[in-house]
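I'd like to ask some things about the structure below.
Right after this comes chain A.
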Amino acid sequence: MEVHRHLDEELDELRDSVLRLGGEAEVALRHAMHSLTQRDTTAAGEVLEHDDAIDDLEVEVDRQCIDIFALRQPAARDLRFVMSVAKIAPLLERIADHACNIARAAIDLSVEPEPKANLRLEQMGEIALSMLKGALDAFTAGDANAAREIIGRDKEINDLYNHIFRELITRISKEPETATRDARLLLVAKHLERIGDYVTDICELTVYMAEAAVIKHRHGKP
Partner candidate 1 sequence: MTSLTALCTLVAVGTLAIILSYIAMRGISSLTFRFLVDTPKPVGEGGGIGNAIVGSAVLLLLSCIVGIPVGIATGVYLAEIGRDWFGNIVRFLIDTLTGVPSIVTGVFIYALIVLKMRHFSALAGGIALALIMIPIVARTTEEMIKLVPHSLREGAFALGAPQWRVTLGVVLPAAGSGIATGAMLAIARVSGETAPLLFTAFGSRFFPNGVTEPIASLTVQIYNYAISPYDEWHAQAWAATLVLMSLILSINLAVRFLTRKRF
Partner candidate 2 sequence: MSTSTASMKPKFEIRSRTVAHSQSTKISVRNLIFYYGKNQALHDISLDLPEKMVTAFIGPSGCGKTTFLRTLNRMNDVIPGARVEGEVLIDNEDVYAPGADVVELRRKVGMVFQKSNPFPKSIFENVAYGLRINRLTSSKSELEARVEEALTNAALWTEVKDRLKSSALGLSGGQQQRLCIARALAIRPEVILMDEPASALDPIATSKIEELIFDLKKNYTIAIVTHNMQQAARVSDLTAFFLLGKLVEVNSTEKMFTAPDEKVTEDYITGRFG
């Protein structure tokens, strides 16, 4: 008895927009991490230049959401979908912002000597990227279980952050001449940890959208 509705087209357009935004955030993060680990300032520069376009995309998603609310009065599943998208868009935009911050740090770090021991920052970046990709896939499919799994992985990032924090504090105290560089690296780790939190928020919204269950603010108990 499914009837094709004009609203379905608009919802599909909205989904496309937010997924485009998500894709841009993914690319920004990947390029930012690449510019950091490969000391590629050109790539970093591109990430920074592209950020305006990402901001515009978020505003566009905002507009689409408010139009649907005002003109279509969506209900039930549709309502939860549009509401979730309206909340996910700014989260993606902030993830892209943090990617920019990482790119800026990459530019600053390119003139600093390379760190000696492996910090596992690259590993942290990989986890963040994979979580982001997984979250976007779960959202597209409306898969609440996949979303819950990804929330579980946030612990990995948090643990890694704590490890890197301790490691860098030790290095700063032991080798004060490279303190500036190590401080910058610490901030990069912080950005990645924040990205992990945002991805968790996106997954919680996916669960709400699919199941109408509100699981946020439960401190990691999905």
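Per the selection procedure, all candidates are chains of the complex that A comes from, given by their letters.
The working rule: a contact is a pair of C-beta atoms (placed from the backbone, for glycine too) under 8 Å apart; a residue touches a chain by one contact, two chains touch by 3 or more; residues count from 1.
Remember, it's a predicted structure, so these values are computed and weren't measured experimentally.
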item	value
Candidate touching chain A in this complex, from 1 or 2	2
Of chain A, residues touching candidate 2 in the complex	1-3, 5, 7, 73-80, 212
